[in-house]
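Step one of this worksheet: look at the structure below.
Heads up, one of the protein chains got dropped from this complex, but the rest are sitting where they should.
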Amino acid sequence: MALFLSLLLNGLALGMLIFLIAVGLSLIFGLMGVLNFAHGAIFAWGAYVGWMVYTSTGSFLLAILAGTAAGFVIGWVMERVFIRAFYGNHVAQILLTLGLMIVMTEGIKAIWGPNILGFDPPTWLQGTVPILGELFPIYRIFVIGVGLLVLIGVHLLLTRTKYGIIIRAGVQDPEMVQALGINVKQVFSLVFAFGAALASFGAVVAGPMFGSIVPEIGMTHQLNAFIVVVIGGTGNFIGAAVGALLVGLTQTFMAYYLPEAAVAVNVALMALVLILRPQGLFGARR
Amino acid sequence: MRERLFNNKLLLVILLAALAILPFVTDSKFLLSMMITVFIMAVYGMSYDLLLGYTGIVSFGHAIFFGVGAYSVGILLAKTGDKGLLWLAVGLAIVLSIVLGILVGVLSLRVKDVYFSMVTLAVGELLFIIAEKWNTLTGGNDGLTYIPVPKIFHDRLAFYYIALLFLAVMYLFLRRVVSSPLGRTLQAIRENEHRVRSLGYNVLQYKVASIVISGVVATLAGAMWALFQRYINTSVLGLDRTIDALLMTIIGGSGTLIGAVFGSGVITFVHDWLSSLSGVSPIFERYMMFFGIIYIIIVIWFPKGIIGTIRDKWMSLRHSRRS
Partner (left out) sequence: MKTLLQVDNLQTFIGQYHILQGVNLDVKEGRVTVILGRNGAGKTTTLRSIMGLTPPREGSITYEGESIHGQSTHVIAKKGIGYVPEDQGVFADLTVEENMKIAVRKADDATRERQELLLELFPDLKIAWKRKGGNLSGGQKQMLSIARAFVNDNRLLLIDEPSKGLAPIVVEKVMEAILELKKRTTIVLVEQNFLMASGIGDDVFIIDDGRTVHQDTMEAFKSNDELKKKYLGVGI
């Protein structure tokens, strides 16, 4: 029971992190048709900027702020400078984001070095708490809590605000949104930047959870996020949330019981969804 | 048109002849090795061009096929110690790559083209991790060393000619494919998929055929690689290997086939040159950044790559001269 609880909480924490990356990827993909291959590199930049601010100021909150802001700015610039010119040409976009991924990852190595860097939680988040008689790291609880807050926040944003409604409508039919008198392109930049900010926010939070960062940190998470997008259905918020938790939990449980098959299970899950429900678990048929 | 075709062929024959004479001009073993690398990688790059340049779909896991070829040969020969099993290994690799190609293609392309990118990435990573973890079979990260290969492959000069022949045959084969009805349909799909479908073609079947052909050629390149190196590790399956294919095709020029050969040469030699400069400044260790920037510039401003752009310029020059 205690083991199960511990795995469950670990799985939830990992699921929350994957969610933070996947939700931006999914919205960007759903809204603009852009499969952002540089999303993981943005995540990595968020982690490194956060690490830099954290080690130089000692303030974890400042680190989160700086990392998130870095992601927002990178996302904004990326959309404006590179992606915008190629709407309607998916192949060029996908190729461009791959190039940006290479340059950004190499940029990290050039600035911060190719080696592993330690990333400890701040003192106020260190230690453990007893839950049902089991000791559990405070930091993981923090990750779950923060993830939950963001999840609810994004949900409210998408359902309660006009911007959110426009985004959800745009995912289905950007042309019709345009025909209702709304400038969809403006929404595009904002969503791109917002998705990037969520990923880099997740990156700073993820740093202390794993205890260290490497330049390729984004790649594994990006792969998981892709799997989540396929499982949940593109541009679908609920799908991204449920898919991320599913992937996080299976990953954690499998890593304990059958570590050899941890990755295989997620890929198999994706294949299964593609066979049985190609539009994703929550994707609407078009 | 006839004249241009003739000129192109003539150029290719001259190029081939020059490459065939090369070993008589130099006796640098290092240069020959570099050239063998260029030839094998060029085949791998051309196979990618069939997907990207002629069918218009982006794979993020092309190393799957290269790795399957390399590991099939590597494992079978290293584990049995029987060089005679080479053909069996190649046959096995081809069967495996056909199965994988159909599987990945049918799974992802039923939904959307971009799903192919995501699924190939996932399957590529999966195979990479399997290769890392399955130590007893693959040697894990350390890889398989001293793969026994038939004697002829030990001879550098012989291997040079075998690799050159391999490149020439694969080039002719792929040229054949792209100018066949299949290839023309693929290009029509790239231009206007909707129209091809409305004409009654089963677009999915054509795309899967393209994946399978491309996969088999990449597999053969991987097998050649294992024979050449007589050592393989997980890097033959890694994302970097897939990125190599992309860089070669894009920099050389997608949709040209010969562009990948050119791209392979550029990347192999520039890579070597930049690595040799790393003593000058540590920034040269980041040679991938250099390739990434060139790649981005080409995608934005020269979408036809070096070869495609030169060819266009040359054609329009001739055109304007004539009129």
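Here are a few things to note about the model shown:
Note that the chains are named A and B in the order they appear, and that numbering of residues resets to 1 at the start of each chain.
The criterion applied here is as follows: a residue touches a chain if its C-beta (ideal position, glycine included) is under 8 Å from a C-beta of that chain, and two chains touch if they have at least 3 such contacts.
Just so it is clear, the structure is predicted and the values come from calculations on it, not from any experiment.
Although it is left out of the displayed model, the omitted chain contacts the following shown chains in the full complex: A.
The chain not shown here is touched by just one of A:Ile166, A:Ile231 or A:Val273, and that residue is A:Ile166.
Here the missing chain is touched by one residue of A:Met32, A:Ile102 or A:Val184, and it is A:Val184. Along chain A, the points of touch with the absent chain fall at residues 162, 165-166, 168-169, 171-173, 175-184, 284, 286.
Keep in mind that, in the parts below, only the chains that are shown with their structure count from here on.
Averaged C-alpha coordinates put the centre of chain A at 32 Å from the centre of chain B.
In the complex of the two chains, the chain A residues touching chain B come out as 29, 33, 35, 37, 82, 85, 90-92, 94-96, 98-100, 102-103, 105-107, 109-110, 219, 223, 226-227, 229-230, 260, 263-264, 266-267, 270-271, 274-275, 278-279. The residues of chain B lying in touch with chain A in their complex are 52, 56-58, 60, 107-108, 110-111, 113-115, 117-119, 121-123, 125-126, 129-130, 133, 239, 243, 246, 250, 283, 286, 288-289, 291-293, 295-296, 299-300, 303.
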